[in-house]
Structure formats: structure tokens, C-alpha cells
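Removed: one protein chain of the complex. Kept in place: all other protein chains.
On to chain A.
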């Protein structure tokens, strides 16, 4: 049973450009375990949508199956949601985005949902470059079935029962870069300062945007040696901070010269990447892959915007879809009529 949060809001709550308060982006009360990383991601999504002034009803949230995929109930209660089939959210999202290219699509998945049962659909979703934001809440284990290792569990990670994982973990961010995803980010559920702007940038991006979020499972995978506990993640974290300035908004923050690199998205929004002086290049796929792999080898969890191609062509563009959403075409626009059918009949005689 999910509970609806109280509708009452303080009259002086700040409002965004559309006049909505952050409470207008709330969902039902979470039924996940207390302290679950996933709830922080839900909050970050809620805040990102509020800050970017996206009308809640113009967002569609889709998910697969698992703890992660329950999340969409807990944010954006005014948006339509679809909790689909295990590992198959990518295809549902693809179909939905073809039917109406005007909505903002957020896909929520987990490491089991994406890296195991849904690997095929995930790779092909990247390949098709569907215009959506795809977030994996990555905790290295299966929560709902009580703590089995997932395919992203690190080599040598110790399960709660004491078993050592003999398999190398799948690094979803590297995989996404390799397959040509046009926006790849990684973050940590405990790093709100980074995660929120990253989600906002992903939603502004006009192509497939992937964010791998390490999100500890407090019940089954938060112990020492698990590789994805709060403590271990914080220790390994090598975060590259960023800010997001949406289009038409004045840039207020002053950055010290040489410390920031700005990337302009297709809609005019700007992502400010700090720590650029370290030489990290978000626009070089091979260099990005190398940096992520080097960090992995050194036991560092490199987070931030890992790769971006702002000029990408998404699926709707590649299919040359007309601008009017397919779901709003009238009979007259769709049905060729009896005269055309008569001429087809004639050709079959």
C-alpha cells in the first residue's frame, strides 16, 4: 500500500517559473527501506523537475521491475507512470516516445533490471538514441528477492552472507559510452549537489541520456566489503562537480577563471563543469572511456558528466517523424479514403 502525502503546503513555499511549488512534484510516500539510496534519487528527480520548471503532467515516468522500478510512485504524482515488465522498460519507453515526442520521458531502472534481464533492450535503446533520461539506481544486488548479487556487483565483493563474487562487474557507464550514448553521467545518491544538476542537464539533452547512480542498499549491501556501501562509495568517490543553467536564465555564479568549462546544449542551456583544469574532456569518447577505466583500476569512483555530444540526432529525427505527435493525428491525416482504395483495387486486377 502506498500513501498519498498530505496536499497541504506552506503558502510561502518558493514557486518555480510555472507557479508550482516543489510539493507539486511529490509522489506517494515511499515504501522502500528507511535510508534507501533510491529515495534520495527520487528527491533529486523531484527537485530537478521543479527547478527546471517542467510541467508535471508533461512528464512520463517509466520503469521495469525491482526496488528501483517502484521509485516512480514516489515522485511526480501528477505525471503518468508505467511500471512495466522486468528488463523491458526500454521498449515501452521507445514506443511511448514515438507516440508523442513532446513529453519528457524519465526511465527508472535498477542494476538487475538493466544489466541482467534487460541488457539487450538497454543496448538497443542506446543504439536507437531515444530522447529520454534513463537512470539506473545501482546497488549491486537484488533487493526484492533478498540480496542476491547483481551483474554490477564488483569482482571480489562480499555478500551479506559472506560469499565472494568471482565475476567481474558490468560497468554500465563505460558500456553506454562504448555503445555511443550521447549523454553519459554517473553519480552517487548521497551527492545531491551533483545529482540534481546532472538530471536537469540530462532532461534538457535532446537524445538518450544515461545516468548510473550508485545507490546503496541499506538492508542487503551496506556492509564493509560489499563495494557499494555508503561508506565505501564515499571513500572511493572522485566527484567532478557541475552546475546547470537552463536556457534563458541569467548566469549568476562567478567562477574563477580556468576552473570551469561550459557546454551548451541544443536548447541553449549551459552545463558548467568544474575541475576542467584536470584535463577531463567530456566531448572525447575515447578519452572519457580511458579516464573511467583508469579510475576503476585505481579504485576510484569517477562521477559527474562523463560524456556528452550535444548535437546528436535522436530516434524521432532519424525516423524523420513529422513534428505533430503521432498520437494526435486525425482520421483525415491517417486514412487515405475510398478513392485511393479503389485505385489499389484496380492495381490488383
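In the analysis below, contacts are C-beta pairs under 8 Å (C-beta built on N, C-alpha and C of every residue); 3 or more make two chains touch, one makes a residue touch a chain; residues count from 1.
Simple rule for what comes next: contacts and distances are computed from a predicted model.
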| item | value |
| --- | --- |
| Absent chain [UniProt protein name; select from "Hydrogenase maturation factor HypB", "Acetoacetate decarboxylase family protein", "ABC transporter ATP-binding protein" or "2-oxoacid:acceptor oxidoreductase subunit alpha"] | "2-oxoacid:acceptor oxidoreductase subunit alpha" |
| Residue, one of A:11, A:162, A:279 or A:337, that touches the chain absent here | A:337 |
| Touch criterion as defined above, residue of A:53, A:91, A:179 or A:293 at the omitted chain | A:91 |
| Among A:26, A:42 or A:73, the residue in touch with the chain that has been omitted | A:73 |
| Positions on chain A contacted by the hidden chain, ascending | 1-2, 28, 55-58, 60, 62, 72-73, 77-85, 88, 90-100, 102-103, 120-121, 124, 128, 316, 319-324, 326-329, 331, 333-338, 340-342, 344-345, 348-349 |
